[in-house]
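Some chains omitted; the rest stay in position.
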């Protein structure tokens, strides 16, 4: 049994939840922050042969600090291959080689659809967001999509205001109907309160594990749809000692991950 | 007539109101010197494109130079949403730009199609989402859905893009315009080659012989290039691999300034409108933040190994 130190912060737990979804040998497209942290924890623990890439054109980078963007200078020296979007998003992702993709969203709905375009009406938005970037192709084409979200009734939604990136779209059969590749789609939503899985029949997100410090009831209340609960629901395993060690000693000695606490990931 | 000229000349001669511009970069090699000059010369009504836009596109929008944006994404990265971009879309300040929205798969593919003389390309993304429901200035030409004549599968086709002009910043180029680059590419190679002409901004002008020592690094051949500008520090506050680091502090300054219309105006007066050229910009940077800060941005020494093409 692993030791589980208690002095972790929520973003560290969430990164570990992501890491545990990655298998050895997986080809993973990562962004920055959580996803990069999660993928690297996996690489330094149970998945040393995971292959990491950034959409900007970088494969198997060896950054000496956590990258602050997918185009960060620290991704260049030491990478195994550097090219461009055409290679990473075209040749690797659309080419069918990417096993795992990470996505975050301002709004995520019960089918794992993601909005990073607008809050409110598209033509007269309350808030204009960045747009798709690589999110739509990752959500369309990666075999297993891991979604990061804040857990409240505003960020989670019955239905997103604007569907930038497909999850299961309108539910069972939707991805197939639209011709998205078989065996692709969201795997989990990792929030600051829980890990939600997707029901294989209904394609709806359901409660799989709740994080230490919260409860099934609290998570259900914070979720704006009628959240189903797994029969074997249980508490999320906290960060293991070796996971924290990798994060704090190798990947992020300055603990830049704490910035996520100020963004509400508590 | 030679192609080597000042940025002022290059922009005067080759950027015209109403044009469609591809502007390369991905935090890496953003052609900021060229963008500042475009804004100093008050160019208007531009259509701009690139996958993953950032502070440079935000600034062009804030300065009122842009009418249309073929986009995938715009943000200030760690500094959050693009302030000018939001004000334009949400409040029409200084005016509301028109957006045609794609993704980081479809847009690079459209530029690739433009570069390779293909009328359109099939892409596998966007289906099932609202990205297919919104059409703007490209109208019904934004995409088409067909049944594949090979197997009947429903297939999305997106059209080739052929910008009037591309502006890119690279590590080195010769006086003819052969442009060489290494490190993160974004959609720079396909975007530059899709355009009818190219302005190359570079950290250093090198001889044709130097280019010939490593021709596999060339991404654009000279016959596409109409102007070559040697512009060291030309991508700041972005970075150029092997030359200088990204300037996070300056990124923060831009974000804070652009939080308000007045702040943005002040920033533009100080760093763009009141500045003659990139030399004056660099001098102002050193005076304002100190030579130590400037020096700290300079790249470390981490050279690789030479190769030979001999036989």
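Quick notes
Going by the order they are written in, the chains are A and B; count residues from 1 in each one.
The rule is simple: a residue touches a chain if its C-beta (ideal position, glycine included) is under 8 Å from a C-beta of that chain, and two chains touch if they have at least 3 such contacts.
Since the model is a prediction, treat every value here as computed from it, not as a measurement.
Across the full complex in this structure file, the chain copy numbers come to A x2, B x2.
The criterion applied here is as follows: only the chains that are shown with their structure count from here on.
Measuring from the averaged C-alpha position of chain A to that of chain B gives a distance of 28 Å. For chain B in complex with chain A, the touching residues are 26-28, 51-52, 71-75, 77-78, 81-82, 85-86, 89-90, 101-106, 108-109, 112, 123-131, 134, 153-155, 182-190, 239, 241, 245-246, 248, 302. Considering their complex, residues 55-58, 68-73, 75-77, 82-87, 89-90, 93-94, 113, 117, 122, 125-137, 140-141, 162-166, 169, 174-175, 177-181 of chain A touch chain B.
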